[in-house]
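After this line comes chain A, so read on.
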Amino acid sequence: DEGTKDPVKEDDSKPAAEKEKEEPVDPEAALVFPLEVTNTATAKEDGELTFGLVSDSPFEGTLSPVFYSGAYDADVMQFFVEDLLATDGDYLITNDGAATYEISDDNKTITLKIKDNVNWHDGEPVKASDLLYTYELLGHPDYVGERYDFMIENVVGMPAYNKGETDKISGINVISDKEISITYTEATPSLLSGIVTYPTPRHHVGDVIAGELTMEEIVASDKIRVNPIGFGPYKVAKIVPGESVLFERSEDYWRGKPANKTVVLKVVSSATALEALKKGEIDFASVPVDQYEIAKKVENVELLAKVDLAYTYIGFNLGQWDTDKKENVTDPSKKMSNKLVRQAMWHAMDNDTIGKELYHGLRFPATTLVIPVFASFHDASNPGRAYDPEKAKALLDEAGYLDVDGDGIRENDKGEEFILDFASMSGGETAEPIAQFYIQNWADVGIKVQLLDGRLHEFNAFYDMLKASDPKVDIFQGAWGTGSDPDPSGLYGRTAAFNYNHYTSEKNDELLEAGTSEKAFDLDYRKDIYNQWQELMVEDVPVAPTVYRYALTATNKRMVNYSIEAGTPNYNPWMWGVSE
Partner candidate 1 sequence: MGNPVLEIKNLRTSFSIKGNYYAAVDDVSLTIHENEVVAIVGESGCGKSALALSIMGLHNLKSTKLEGQVNFKEQNLLNLPVSKLNKVRGRDIGMIFQDPMTALNPLATVGRQIEEPMDYHMKLSRADKKKRVLNLLRRVGIKNEQRVFRQYPHELSGGMRQRVVIAIALACDPVLLIADEPTTALDVTIQAQIMDLMKELQNQIKSGIILITHDLGVVAEMADRVAVMYAGEIVEIAEVRELFANPLHPYTRSLLNSIPANMEAKEKLHVIEGIVPSIQNLDRTGCRFAPRIKWIPVEDHEVNPQLHEVEPGHFVRCNCYKNFHFPEERVGAETYVVT
Partner candidate 2 sequence: MSLLKVNKLKVHYPIRGGFLRRVVDQVRAVDGVSFELEPGETYGLVGESGCGKTTTGRAIIGLNKATEGEILFEGNDLAKLRGSDRRQHTKDIQMIFQDPYSSLNVRKNVLNIISEPLRNFERMSPGEELKRVQTLIDRVGLNPESVYKYPHQFSGGQRQRIGIARALTLNPKLIIADEPVSALDVSVQAQVLNFMQEIQKEFKLTYLFISHDLGIIQHMCDRIGIMYKGRFVEEGTAADVYNNPQHLYTKRLIAAIPEMNPEKRFEKTHLRQSINEAYRTDYDSYFDKDGRMFDLKKVSDTHSVALQ
Partner candidate 3 sequence: MVVFNEKELMAKEKKNNPSFVKTIWREIRNDKMALGSLILLMFILLAAYLSPLFVDQTALTRVNFFNNWKPPSADNWLGTDDGGRDVFGQLLLGTRNSFTIGLSVTLIAGIFGLTVGLIAGFYGGIVDNIIMRIIDFLMVLPSLMIIIIFVVSVPKYTIFGFILIVSAFAWFGKARLIRSRALAERELDYINASKTLGTPSWKIMSFELFPNLSSLVIVNMTLTLAGNIGLETGLTFLGFGLPAGTSSLGTLISYARNPDIVQNKWWVWLPAALLILVMMLCINYVGQAVKRASDARQRLA
């Protein structure tokens, strides 16, 4: 996936939507978790595996990769839906999947060849036209959903098709039953990580293009809600809407026989997840951070964790969004315009304590805006700005923000009152103490910060404010889930709507451009560009990243062949089993 922007709710310990591929653990992290279960017994022949979907609300049940929106549906689909192309530990496509690929020399065309033994659960072979169908649906003028993204639009002829000007996508070419090529307008390294390769069973769900049914009907149809099919290791046997799903082994899965006879998925609330694990009612589930301490102590439970594709940050309001030009405009008259003050505020935040004490080490101070998961691009040598109140004070002094009237609060460089309004989201239980804590940290170095409106803001209201570039907001706390694409331009680019800091600079434009240019197919080049960019961000501090986080998965000790490390054999659901 080409992925960038994903506001994550504080404390939402769910990994960001798509299937994750992880990286070795960050050396700075205080804790080390295994990525794979330690039980090495052989899997039971006809076992039953139970997956706990930790959620306080039911899953939506739109079980089609084209139409789903909730992350929970993705969890359901992992057992029966598969991408044609597999990916490796670096999130890059490989030839190990149900199809193989080739990329043209100009890096603009990819050709996929589907293996022969890849069949839908109803016995029909998976065809090249099924993948075409996916693109036809996603680009369809009637499509109302959030999966129409940059890499779809980048397909040659897609914008015209999307506007309804033509009913053919000129860039996609079905060569044979099993072969298809897709041509892109722009060559970008995202091709290796952000391309959509899940086919849609045209014969099963019905053909919208041929006018068999409408887009609305297909979305609401039982074919994707009650008896959806895929070509994954398990097939859906039964669904209790919103609550549980029963999967059965797909006997002619192309890789071979899946480990279990049945897989049961059931929704468990965050309050009960751990207890269900303890009692063996479920075999594995993600565990909310606040239960980590007890989870550690449970006998028959093993904890796996990897660094999540997300980071939390403090953003500074530096300008506005110009709706006419559709770009961000930096405004030097903003309260936070002084770079030194921003640097000082970063130094003033004691993220280490938050990570260690509040999150028991499951979060740790962030250094740059490229998360360590992207090992090749994260600049481990860049220390970011560590907790150092003295330095913060020094920076403030340097900036001329001094306590003129001696009340312990600094005034700005003109000697005027300097009070910042801080917007933070409610939701997680820790949101309030954390906001409070930062306010204290800043107060310690003499900056007076107060909660905007004296309280936390609800998710929607919070983003409404940011979207509207509300001038009341001086600083804000948010979190982004980065997709699996390290490209940050969707969040920090001049034209990025999600650039709520409204930070712009020419250097920034340049670096972001270079990072996705054709030249960037060269890994070293790209790495260098991103190192430069990270440095720029630590210098200019449009946002101060606060913490990276671990995502915890708890497994019952009877589980075998289970790994959360992408690219390893046991990462694939067909291997997951239970021992006696």
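Keep in mind how these were chosen: all candidates are chains of the complex that A comes from, given by their letters.
Rule of thumb we're sticking to: a residue touches a chain if its C-beta (ideal position, glycine included) is under 8 Å from a C-beta of that chain, and two chains touch if they have at least 3 such contacts; residues count from 1.
Keep in mind that what you see is a predicted model, and the values were worked out from it rather than measured.
Q: Thinking of the complex as a whole, which of 1, 2 or 3 is in touch with chain A?
A: By the stated definition of touch, the match is candidate 3.
Q: Name, in rising order, each residue of chain A that touches candidate 3 in their complex.
A: Residue list for chain A touching candidate 3: 270-272, 274-275, 288, 290-291, 293-294, 353-354, 357-358, 426-427, 429-434, 436-437, 440, 451, 453-456, 458, 460-461.
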